[in-house]
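Have a look at the structure below, then the notes.
For this view, one protein chain was removed and the others were kept in their places.
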Amino acid sequence: MITAAEPLPDTVDGEHALVLFTQMLRVRRFEEKSAEMYSKGNIRGFLHLYIGEEAVGTGIMQSVAPQDAVVATYREHGHALLRGIPMNAVMAEMFGKQEGCSRGRGGSMHLFDKATRFIGGNAIVGGGLPVAVGYALAAKMRGTDAVAWCIFGEGAMAEGEFHESLNLAELWQLPVVFCCENNFYAMGTALDRSESETRLVEKARSYRLDAEVVDGMDVLATEAAARRAADSARSGNGPYFIEFQTYRFKAHSMFDAERYRSKEEVHEHELHGPLRTFAARLSASGLLDDDKRATLEAEIAAEIEAAVAFAEAGTPEPVDDLTRFVYSEVQP
Amino acid sequence: MITAAEPLPDTVDGEHALVLFTQMLRVRRFEEKSAEMYSKGNIRGFLHLYIGEEAVGTGIMQSVAPQDAVVATYREHGHALLRGIPMNAVMAEMFGKQEGCSRGRGGSMHLFDKATRFIGGNAIVGGGLPVAVGYALAAKMRGTDAVAWCIFGEGAMAEGEFHESLNLAELWQLPVVFCCENNFYAMGTALDRSESETRLVEKARSYRLDAEVVDGMDVLATEAAARRAADSARSGNGPYFIEFQTYRFKAHSMFDAERYRSKEEVHEHELHGPLRTFAARLSASGLLDDDKRATLEAEIAAEIEAAVAFAEAGTPEPVDDLTRFVYSEVQP
Amino acid sequence: MNSSEPTAMREITYREAAREALHEALTNDERVFLMGEDVGRYGGSYAVSLGFLEEFGPERIRDTPLSESAFVGAGIGAAIGGMRPIVEVMTVNFSLLAADQIINTAATYLHMSGGQINVPLVIRMATGGGLQLAAQHSHSLENLYAHIPGLKVLTPATVEDVRGMLATALADPDPVLIFEHILLYNRKGLLAEQAGAVDIDRARVRREGTHVSLITYGGSLWKCMEAAELLAQQGIEAEVLDLRILRPLDDESIIATVSKTHRAVIVDEGWRSGGISAEITARIHEQAFYELDLPVQRVCAVEVPIPYAKHLEDAALPQVEEIVAAAKKVVNGHD
Partner (left out) sequence: MNSSEPTAMREITYREAAREALHEALTNDERVFLMGEDVGRYGGSYAVSLGFLEEFGPERIRDTPLSESAFVGAGIGAAIGGMRPIVEVMTVNFSLLAADQIINTAATYLHMSGGQINVPLVIRMATGGGLQLAAQHSHSLENLYAHIPGLKVLTPATVEDVRGMLATALADPDPVLIFEHILLYNRKGLLAEQAGAVDIDRARVRREGTHVSLITYGGSLWKCMEAAELLAQQGIEAEVLDLRILRPLDDESIIATVSKTHRAVIVDEGWRSGGISAEITARIHEQAFYELDLPVQRVCAVEVPIPYAKHLEDAALPQVEEIVAAAKKVVNGHD
């Protein structure tokens, strides 16, 4: 765990560090606004916040190249934003509007964007893993250097699809980076109640994958790990597994009384939150002061307000179009 | 690999060694007769022979206690016989007769016997693993010292159900012995084309199971391993995994042109077959001579002939009874 | 099942009634245990088993890893091994991960073993849409299981049934699937103080009527009841038949109501094509061919993956007005 006051190492570019911070902050504020919109009833269904885990997605996305695909879960607003889906489109999606990135049909759990190869938004735990493996297979067979980034929670690792997918990816030496966001809980089930082996990298290694565990609260660490993974996968060394150790500060979804963990435990982790810690380091390095922070906050707030306004002003899709997109409109 | 002429170690009881041999021989001859009955059309459907693998089932069954359950696959005639299902009932089953151990409804792939807790005969690769775990859970919750013996091929280890089952068994410390019959092929797929990690024990260990690999062609070795596993599981140490390295001398089923392996490869293994090797050792130890062998063969042949006669004389179940056993006949 | 004396009634939510049923089962039979994702510490994803872990302990209230196939299969094995497991699968959508165990194993063992190995397993699943949970959380797939010989499929729609079906399912020697519609949990109903086990054989008329039969089950029952009220205001007396059990279907009750009203509307939140609505239509067609003046109407989910946006989700699922319209159509012989 990084001490709050430790300055950044010299090797880190200050500009870039600020970018990382800003990206994390943007996700955080977006999530906070989403929660607010949920209480107001503008967002409905399930809503899974990424608060506390921002350093993971932010670190990963630095190495995601345009040709790469990202396969995510239902806790994916952050990834979607970081991948470059416009905030307007994400917010509008959660409002169920036609201007949403899935035309309002997917909602919070099913953000999609063909342009940035953001292939969902899969709400079946473990369901995205085989899809990512297949995308990587296509990339390899087509001779591109694209990588499939597969993001999932540690809970997914108990599913059979995890097992089958890792084996297949390694057997066929496919360019997939398996990114496990280990926040130590799957809903209310703590890791040690779901896995007989809690050292998750050992599990990945049992398929002969290259695997590492990193501090998922430290954006510099997550970024570095993702870069190693990307380099390895992109250069033909097959799949790579990273366990990002992180923590979810909020409830699993908006329907969760959090009976399975103490307020103290949550508080303890919040003290070492990715934003708080990194902000302190940026300050210690002279890169961030109150003014700068205020400017950033204001810019982000403005973008978010605009996104909310955009989403509010969005149009509901005509009910007559309900049966569109069950099958493709252009048939051969 | 044991040299053919090496005598048995002194620690082995000669009587018992002969029993082991006889059991293996009985399975071998039964399988040969089954193949013959298949060509004659008395047995139909799929028929998966155990020839070459007899030392595995024989070794295992020495440690299976009356209160234990056995969950097997479609290649289970040997296990069924060794567990004590009468040969008549097994043969009649394969003939599709009412006197069969599943009344002719299951056939070769679905031998069942409630009395000996032989819970199938599951023809879905990997499908029996969760069932065995559940049986062990019941045993543990009920406070019995029963063990669930779960037998499957190495091909099953790629299935998600393997992963989920091992994790659950270890997490809950259940008395299951996972017996992997690694004959190096799943139909035509060689182990190294189906598993990125071919050291199968490493896979089991990645769930923190106690695991060992043994020479599955040596009945003394298989017996000893099974005993260690039984002792461990029965005394509350949770599940145990054994990889039995063996080889299938015949085709996968009766519909297999065996294009995926050479005749030489098969021949090489046959030279070290479990019966041939063990017979030589018994001879070297003065326990088996031509007369003794002839007597054994004759006894077994007689039993098998009787079983065939029994099966032939068996009655087809009345067609009017077709819809029985979809639901239990005694309803509360 | 209750005595004929006047029974004291109390108001109770469906969730609470489901909980009472589980509580009773766990209390009365030590072979019974509950297993599934988050049934323990979390209290159940729909809060049905809140507090059970504390009361019955972790041996009997088992939080499982995310491994639908293994824990459903473990339920099968435990049932064979002498326990009476209640397995909870969070939603029927996720049960597809366990479809092999349910269909290839639980449903076949009794038959494949020639009657020896029965599987007294109860599986509970949430089903249905209406909470804007989108396509991977909202489908009504109970249909798929209702097609499988060897399974029994229950769909309690009332507090009485969710309270009473579990005990009967647990007493059943064979695998029983219980589907609880997600919109029902907060619904209130009247339950007799002494409510207990109910049959799992017969459909039940929930409202008598003479002009048209609304045949339905689960979450749609209440839409039909509402539709019947509206129809009554327009002089149309609808009889509402709650199927209660999707496998085996109670033909007798279906044919009885249709023979009485000569007009039928089937309401099902599953998709129309190949759904239970088709089977009911077929049975009416086969067994009451001369009873109808007009074909049966089906009000089902539109054949799309259920969308997130509220107005689209509403449009995709059967609604009261559609039921009313369909009923009027069969009664009046035109729209």
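Just so it is clear, A, B and C label the chains in written order, and each chain counts residues from 1 on its own.
As a convention for this text, a residue touches a chain if its C-beta (ideal position, glycine included) is under 8 Å from a C-beta of that chain, and two chains touch if they have at least 3 such contacts.
Since the model is a prediction, treat every value here as computed from it, not as a measurement.
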- Task: Could you tell which one of A:23, A:58 or A:122 touches the chain left off the display?
- Result: A:122
- Query: Of the listed residues B:8, B:49 or B:125, which contacts the missing chain in the full complex?
  - Reply: B:125
- Which of C:175, C:209 or C:275 sits in contact with the chain that's absent? C:275
- Note that chain B touches the chain not displayed via residues 44-46, 96-97, 102, 104-110, 122-127, 155-156, 158-161, 186-190, 193-195, 255-257, 259-260, 316-317, 319, 322-323, 325-326
- Message: Touching the absent chain: which residues on chain A qualify?
- Response: 69, 71, 100-106, 110, 112-114, 119-122, 124, 127, 129-139, 141-142, 146, 148, 160-161, 164-165, 167-168, 171-172, 324-332
- Task: Against the chain that's been left off, what residues of chain C make contact? List them.
- Result: 69, 93-94, 96-97, 99-100, 103-104, 107-108, 111-112, 134-136, 141, 143-144, 146-150, 247-249, 270-271, 273-279, 281-282, 284-286, 289, 294-296, 298, 303-305, 307
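We adopt the following convention: only the chains that are shown with their structure count from here on.
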- Task: Taking each chain's centre as the mean of its C-alpha atoms, give the chain farthest from chain A.
- Result: B
- Message: As a quick test, compute the distance in whole Å between the mean CA positions of chain B and chain C.
- Response: 41
- Hey, how far is the Cα centre of chain A from the one of chain B, in Å? 47
- Multi-chain contacts in chain C: which residues touch at least two other chains? 64-65, 67, 69-70
- Note on the structure: Among chain B residues, those touching two or more other chains are 160-161, 164, 167, 171
